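Here the complex is missing one protein chain, while the rest keep their positions.
For clarity, chains are labelled A, B and C in written order, and residue numbers in each chain start from 1.
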């Protein structure tokens, strides 16, 4: 099943790159969360390819319409979320989507239509003589599915499928923010050989060292967000952003592509969540972050650097106000400590390049592969941040609900007032 | 998670009675199944309230549009499945849905819009002083969700949610029919005190006794389907159908409602499927059939009648051509024997009645409840057949895939021809 | 996976009828429940075949040893739960099991050894010429597993596997009793044609009608338990118990077997639990109760009787003190109302009989089947009560945890006192 997260908070996704729509169902949002479509839309806008100067020059509206799971008695506000219509078998159906309302605990469905039309652009890739793009899933998916594969734009293996991640993540973020003040941010930390001079982990680490035992205030978080959004690519340091932007532009001209690393950090994290061992939050985060398309590595806390350390350096001292450092990246034994969750993800250079490459047809006949047409995003990592943030949010929210499930409070099980059983009665 | 079936073939659903849409994602259909939207639509048409003379007099189009998971190179046929458009934030997006194509193994999403509009019809039920309809989920769902509940038409507890079951079931039926010739039928066996004189189990049982060891031919199945569809309500016996129809009509006039029993039967069932014990097909079918809205009992094979039997009567003799009787209802130890799967389900009388009843407001203040307006289906059981068939199909298909997973054939794991490892090599 | 319940509270089981042991792992018991091995043992003693006059005359000790998941600082009490030793490869390992302690939230493992030894008793059933016992899983499991099947005593399809159910259920019952005063009881309601004159549902229904809005006190529950245990078979009415006992005895002499029906009831049930629709508590209970070995029907509340009713009879009136009747059997929309959970299960007559029957060998060669030796329990239903109670407890407990997960209380997420984020801070 195409399910992210779970078993308590989970996101189901469907939809291919050039299919009619990406469909999403979000399960397990507790009743009573006030959800605004505009907030989800804002995250989707960040995800959209055309949303930064260095992404694919493809324009997609990616407007989301919400189709279930919300309610409020003010139907005007509830039903202000756009319109949707179908024309099928000569019958028109038309209705309004949800703009804002309280979650009811029921699944929240969302649809984002694609505006791409049918086309002959994909003749190069179709059928047993279709060409295989190196680095892409073309060959394995063709043979896995015995040829029954949607060849348009990579089918479901496209980054377009992450629309579902972002929708689910938006809801999780709202929940975590409302309950714990949690904020989840990302910053590009490397583009090709260029490394960012600073990181979110360092930035927030300094703040926490100066304010022991305090939660990070929302205005501090807003200041950091403003810096990230102001930069030429989504990163803390404007100068690095500019240089990286130049490198991306140059690499695109050369018909080549670049790798990137992205740091994703959550602050004001509820402690004690993440079941131990086989389903720990560490297992889950490594899986969803490290398993994202094009990712080849995932690090938590000090990451690969720990190998060269001694225990006496790496163990984080503990005082009554909290952990004094964060080599552990917010997780010990796969359980949150309340320190920032710190993850870093390494993306390979975009597989789609203009330069010619050795490849085969799907029937394994050898060819010199040359991309004929199509869009080309020279550094896929630079717009992955919002997806990583979303996946982290989904897993963190699921872990919060899992922890709460272990703290049974009998007062939450009441209907008729007199009928509450008292187990201590004779 | 709102998931039917699984882990291999599964259906996710979302959507409330009077919300914008019912959204469905079907997971795990293997690649290569040819799926036609018209076939799914036909099952949805059977499910629709206005589809028989004795259901709710509500008119819904319930047109399905398919949004992912299909493909074929003939884009004209693929994309002939109607149009869908959204208007959100001033942006129009418009695209075509899928009409027919091969499954790709990716999730298949489907949307059915509701044509109902916002209304003040639900003031009677809104808020803490909202009235509770006896027999409905109003009270428990209000308190479970701390008041954050969609009160329109029962919200997600409505039969409208079974649209997802039917969509998923349609795909499972196509798969089972193509591979095994399996057909799944239902027949109303009782309406209030009126009992049908015959049953599908008896009908097919006679056929099998006369044709030992044979599969039931498709024309025989078609004859039975024709009888079911010709009757006034969906049942084998026209005379019983007529009497039951009269009783339903009379009961509606009286402002009251009726229970019903429905038999659901699969023939040409692949044997050997259903993992034993905790996830056996018996566990699964009892759950999904017996757990459907308004159901109070589920029987398999001879059902409650077995209690009064001796083992020497109840054990089904076995010959080289197969089982000689079907008291076991097609399952022994929760595994299919290849005999027809025979289930029977007992529906309570529709909870919505016009007669006044003792009830409370959601704040537990006592009232004399009187339905003010709204539609009223006096015998919910009579249109449940297609949902039961669908749920059976979903579980049977999942069980087929589970069985296949245990029969690993190394020839199914090939990409480069030379590279097939040979474990017996030195 | 052989998992009962879940995803939050779940029981994994392993072990065959005549294998070395039944092994059980119980997942998801929250930390802090005080668990006594003696209590689990008492339920296992009720389950044991030799535990009533009318079961299999096989003597099994079925002593349970607990191997993980408990703790208390008093190691003397913790480690007083017997000893376990292995001798493997010439190495003896020996340790003590847990007698009582607090759950830690970690999985609780339990082993019950079998004392049966290897034997030639099963030659009649071994290999492709092995004989098939009508009504048993012999034939389907042989072909499903391509012959790799443990033929001794039905392998894992034996009732012996329900040891895991009972262990898991014992822990769930303790949790439910401690938190809500919940008690789960069963009573045999029919043996062959003999019907019990009363039922638990009626008994507790009367009590509740006389004490509106009150929880059933523990002494009342104890009185009912005493009646059940005093009777010749586990049922409320001593006279019925005696007649049924005579019938069972007579049927055994005749070499035949009898069906039975068993009612299982929970009182002082926490309301509001059971997620709606696809995973409702009704779906779950129908599945686990109706899916138990030898069961052919499962009813909830008024069960099959609802078919012949009108809505005006069947809808349960509601007053400020609670529901006034319990046709709904404690579940509306698959969610608990706080009224007793009332289920009834129909067991087929034991498949193993002495009378000769038509059957085949596993290679489908026809035979006249005659049981050569082996034990024979003429009415399997009469000792199934404790298993049904256990399965109900497991699902109810899982549903309780699922409900709690939706009620997030931020005060349950604290580690360092100052570090609690305040989402309303600027």
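One rule holds for everything that comes next: a contact is a pair of C-beta atoms (placed from the backbone, for glycine too) under 8 Å apart; a residue touches a chain by one contact, two chains touch by 3 or more.
Because the structure is a prediction, the values reported are computed rather than measured.
**Q** Would you indicate which residue among A:200, A:236 or A:335 is in contact with the undisplayed chain?
**A** Of the listed residues, the one touching the omitted chain is A:335.
**Q** Going by the contact rule already stated, which one of A:23, A:114 or A:157 would touch the omitted chain in the full complex?
**A** Within the whole complex, the residue contacting the unshown chain is A:157.
**Q** In the full complex, which of B:11, B:78 or B:273 touches the chain missing from this view?
**A** If we include the chain that is not displayed, B:273 is the one touching it.
**Q** If I consider the whole complex, including the chain that's not displayed, which of B:68, B:182 or B:390 touches that chain?
**A** Reading the full complex, the residue touching the unseen chain is B:182.
**Q** Which residues does chain C use to touch the chain missing from this display?
**A** Residues touching the hidden chain, for chain C, are 1-3, 6-7, 10, 12-16, 19-23, 25, 27-28, 31-32, 41, 61, 63-69, 71, 73, 75, 79, 81-89, 91, 93-98, 102-109, 111, 113-118, 126-127, 139-140, 143-146, 148-151, 155-156, 364, 414-417.
**Q** Extract the touching residues of chain B with respect to the undisplayed chain.
**A** Residues 7-8, 30-31, 105-106, 177-182, 212-219, 268, 270-273, 276, 320-322, 337-338, 400-410, 412-423, 425-426 of chain B touch the chain absent from view.
**Q** Which parts of chain A are in contact with the chain that was left out?
**A** These residues touch the chain not displayed: 1-4, 13, 132, 134-137, 139-141, 143-144, 156-157, 161, 190, 192-193, 251, 256-261, 271-272, 276-280, 282-284, 286-291, 293, 295-304, 306-320, 324, 327-329, 332-337, 346-353, 355, 357-360, 364-366, 378, 381, 403.
Everything that follows uses one rule, which is that only the chains that are shown with their structure count from here on.
**Q** Work out per-chain C-alpha centres and flag the one nearest the whole-protein C-alpha centre.
**A** Minimum centroid-to-centroid distance belongs to B.
**Q** For copies chain A and chain C, work out whether under half or over half of the interface numbers are shared, and give different or same accordingly.
**A** same
**Q** Report the inter-chain centroid distance for chain A and chain B in whole angstrom, where each centroid is the mean of the CA atoms.
**A** Inter-chain centre distance comes to 34 Å.
**Q** Based only on mean CA positions, could you tell me how far chain B sits from chain C in angstrom?
**A** 28
**Q** For chain A and chain C, what's the span in angstrom between their mean Cα positions?
**A** 42
**Q** Of all residues in chain A, which are in touch with two or more distinct other chains?
**A** In chain A, 7, 31, 105-106, 414-417 touch at least two other chains.
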